[in-house]
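Excluded from the complex is one protein chain; the other protein chains are retained at their positions.
Our next item is chain A:
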Amino acid sequence: MACTHDHSCEDHDCSSSWSLYKHIDLSKVTALNEANPGSVKSVFKAWEERLNSTGEHLESNEGDPELLVYIPFTSDVKIKSISIVGGADGTSPSKLRVFINRDGIDFSDAQSMQPVQEWDLVENLHGMLEYQTRYSKFQSVANITLHFPESFGSDTTQIHYIGFKGEATQLKRDVVATIVYEITPNPSDHKTRAETGGGLSHVE
């Protein structure tokens, strides 16, 4: 299931709908089997820059086209569709399998587990194709893992852009990270707005 844009993007305002990249926690994005460590972060950018291939892109190691990309979000998101721009000459990925809300997946897990959804991809050099998700399964995604098992015949797989369309909720799935435990209360830690605004506050 794919839809192509046959209109100019200004009226449709595509860029805002592909804005889930802003909710990606880039510092925690990791990829397995990438040739340059850290290059995976370069594929998450704005819709307008999806064809901009001057910067880095994500490439797998020589002789092995498998790639595994782990993407955590800063808050729970609902994903409506995914768009992938691959490389030329058969280096585009040919299949995509995704897993939701599981971390620490490696290749043997990815190959044996049943994905939440999988697609057969097409060579999408202009980024006009999007792959719709079964929306009911993608309602509260805290992190997503993309597994690209093969390419279109080349020894390596190249990915220039990964885009997500959907909406972000403000909810977070994580446990509360910062809790301060006190043995005795320290009043300076507990100033209310009324107290700091003005006037004196006495603590006996």
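The rule is short, and it goes like this: a residue touches a chain if its C-beta (ideal position, glycine included) is under 8 Å from a C-beta of that chain, and two chains touch if they have at least 3 such contacts; residues count from 1.
Here, contacts and distances are computed from a predicted model.
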Choices "26S proteasome regulatory subunit RPN10", "Glutathione S-transferase", "Insulin-induced gene protein" or "Vacuolar protein sorting-associated protein 16 homolog" - which one is the UniProt name of the chain not shown: "26S proteasome regulatory subunit RPN10"
Residue, one of A:D25, A:D106 or A:D155, that touches the chain absent here: A:D106
Hidden-chain contact residue, picked from the options A:N61, A:S75, A:S154 or A:T169: A:N61
Interface with the undisplayed chain - residues on chain A: 32-33, 37, 61, 64, 66, 103-104, 106-108
